[in-house]
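A single protein chain has been omitted; all remaining protein chains appear in their positions.
Coming up: subunit A.
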Amino acid sequence: MNHLIIAPIVLPAMLAPFIIMVIRHHLDLQRIFSVAATLILLGIAFALMGQSLGGEIQTYELGDWPAPFGIVLVLDRLSALMVLLTSVLALPIVLYAIGSGWDKRGRHFHALFHFQIMGVIGAFLTGDAFNLFVFFEVLLIASYGLMTHAGGTRRLRAGVQYVVYNLLGSTLFLFALGTLYAVTGTLNMADLAARVAEMPPEDTALLRVGAVLLLLVFAVKAALLPLHFWLPLSYANAPLPVAALFAIMTKVGAYSILRMYTLVFGPEVAATQGLVEDWLLPAAMLTMAAGAIGILGAREIGRLVAFAAIASMGTLLIAVGLFTQAGTTAAIYYMVHSTFATALMFLVADMVMERRGPDITPHSPMPQSGLIASLFFVGAIALAGMPPLSGFIGKLLVLQASWPAPERVAIWAVVLIGSFVTIVGLARAGSLIFWKSHAVDPQTDPDTDEPTEIDTAPEPYPGLTFTAAFALLAGLIALTIFAGPASEFASATADQLFNPDRYIEAVLKGAEK
């Protein structure tokens, strides 16, 4: 067995308690350990990626229990990619949190951060549906702490809503898992897939109920309309570097949809045929439309980016909802892009908020306005999907993949008009914040002493915050330059997803011995 597979879960799981129990009073030590662990994690993720490039599916049996009886971790191309994406995202965010001083505004930032990383990576690696629930809980519990980090009335109240909504989601998840277990008698994903495929279509009513319940749970996570309304409020009120980390959390929902509805309830499974496809695609289109309209109407920069995140989830889920190999290829490419772009925009939004408050209105100019404006400009280009950055390539792949689908007119209209509205919304916000501000005389600015709960003390290490933002930007540029290899890899990943037999074989090999 390859013990490297469990390393990205064990490392944060050991580090976070260490931070809490041993070095909780030493912020400098916490920072050093946190960054070092993130770097090691990145190394492990690259190694895992290298191992899965060839297309081999590796499993890790916890406690050496053979597959359907014990819990397995499975490393295939998609899992490796998602683990790598999480680690690559974690490094700039932890640097940004240190650079902007966010990590000392409340306690236990670094410990919670690593628990969150552990939950996200665990969810990507696990091959067991109940274990997926447990890792969802790990990442949610950590996110409750991060969401209310640094406190403040408004943040706490938004936090209550966020927790209530996610507890409901967890309850629903348990109902779904219970239903699936009652029908199939297993919760191992590969075993589920094997049993669902053999099930006679006439007594699958409960199975379909379970499949739809599960889709609802993942839709809550992925902020799919009409279950998206927790997102703008939570993300806009969370500390924005944390919101940048949460960019990967919505992707956990998208990943789970991709995994469960290609492996277990795949397009060729008779029992659930037409069940998910018919709902996911229209809902995804509505999500994109709602996100674009929200961008246009947002009056605070946090909400602006939160709605942009919803719009990009809409695009992503349109690609997922096609349930074709080309669609999934586009989805995987766009998922990487959207994670970086959303995180970058949240970091830029935080820079703006730290210097001049959340409102999208003309104020007197802020320090380092030019640099932030250029980051906002590039980030907006990426997020809206304009050339030359990877968002354009991603959207092009989505459009291309949707060409054979019967709904192509609707999809093209939604994606193109949605992108246009996004551009307008972001341009409006950008010009109000960065251009019109120069027309405001600082002496007559009515809002200079506006009461915000933001600590406007200068950042301790401004160099580090810009390094973090530019690192994310570099990720986007790399994704653009290496779009060829990246989309080839995405295509190979989609190929692996649409041939679930190999996955099932790799996981259940122990059972036949």
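Simple rule for what comes next: a contact is a pair of C-beta atoms (placed from the backbone, for glycine too) under 8 Å apart; a residue touches a chain by one contact, two chains touch by 3 or more; residues count from 1.
The criterion applied here is as follows: contacts and distances are computed from a predicted model.
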Per UniProt record, name of the chain withheld from view ["ABC transporter domain-containing protein", "Formate dehydrogenase iron-sulfur subunit", "Na+/H+ antiporter subunit C" or "Pyruvate synthase subunit PorD"]: "Na+/H+ antiporter subunit C"
Looking at the whole complex, which of A:Leu168, A:Ala270 or A:Ala474 touches the chain that is not displayed? A:Leu168
Among A:Phe18, A:Phe46, A:Tyr144 or A:Trp279, which residue is in touch with the absent chain? A:Tyr144
Sole contact to the chain not displayed, among A:Met118, A:Leu139 or A:Ala158: A:Ala158
To test your reading of the contact rule: which positions on subunit A touch the chain that is missing from view? 130, 134, 137, 141, 144, 148, 151-154, 156-161, 163-164, 167-168, 170-171, 174-175, 177-179, 181-182, 187, 233, 451-453
